[in-house]
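For subunit A:
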Amino acid sequence: MTNVTAVTGEPAALAGEEGRGPPAPASMLDAARLVLLRDLKLAFRRRGQLVQPLAFFAMVTTLFPLAVSPELSRLREVAPGVLWVAALLASLLALEFLFRDDAHDGTLEQYSLSGQPLTWLMLAKTVTHWLLTGAPLALMAPLAALSLGAPGASVPGIVICVAVGTVALSLIGSIGAALTLGIRRSGVLLALLTLPLSLPVLIFGARATELAIRGSAYGAPLELLAAMAILGITLAPLAAAAGVRISLE
Partner candidate 1 sequence: MNWTWFHRLASPPYIFALARRLTPWFGWTSGLLIAAGLYGGLVLAPPDYQQGDGFRIIYVHAPSAWMSLMVYTTMAVAAAIGLIWRIKVAHAVAASCAPIGASFTFAALATGSLWGAPMWGTWWEWDPRLTSELILLFLYLGYMGLRGSIEDTQRADRASAVLAVVGIVNVPIIHYSVTWWNSLHQAPSVMRLGKPAMPVAMLVPLLIMLLAFTLFFVAVLLVRLRGEILSRERAASWIGEALGS
Partner candidate 2 sequence: MTRFFDMGGYALYVWPSYAITLGAVVLNVIWARRSLSRARAAARRRLAGGGSGT
């Protein structure tokens, strides 16, 4: 069973398993895999919580036809923006859970003491966040887009754009989540910190999606999104690790 000690390499006795002696310290890749699997397992135990951001996304995209106009031609124009604002907000919602439980039960502390690079573990956790939030959103986005008047041919483009963009969003969000650890009712502050840094992703993501819906080439903004995601992968876990260490001090 995946447990924290396999990541930290502490004596098995602490985990309640007798007579096995300390396991060999995990390699970085193993440690990351263990963190990822652990987070996924824990997330699936609370399926209700898992579905919330996705349900939120669906609801927000439903609000616009009702509030703006049911005319598909008009909706098609605002569809990219609606999709992305909804995705951003849904991603924000899920961010609160990224570190909160692990901070509460001391797991984060174990991670930071484990001798594994905390940055790497933060990346693993953020990947999980994306798998649980961004990837499903990328799959749901086409449905929302279709309901807002987008043509069927645009579906693959929408999936790619939202998938890449949400990677960047998860990474950027992990920084704010790490910095606001332990602050009570940090939801609004987290949004205030994350939104400014997410705006470029929003701008280019919406632009790429708009081009995809129109059937034009969306390569240029998509490349920028990918560049942001890559920049995020290299830098965000560093900042998140720094934030976690500061919050644990």
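A word on the picks: all candidates are chains of the complex that A comes from, given by their letters.
Basically, contacts are C-beta pairs under 8 Å (C-beta built on N, C-alpha and C of every residue); 3 or more make two chains touch, one makes a residue touch a chain; residues count from 1.
What you are looking at is a predicted structure, and each value in this text was computed from that prediction instead of being measured.
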The sole candidate from 1 or 2 in contact with subunit A in this complex is number 1
Mind pulling up the subunit A residues that touch candidate 1 in the complex? 175, 179-180, 183, 186, 189, 192-193, 195-197, 199-200, 203, 235, 239, 242-243, 246-247, 249
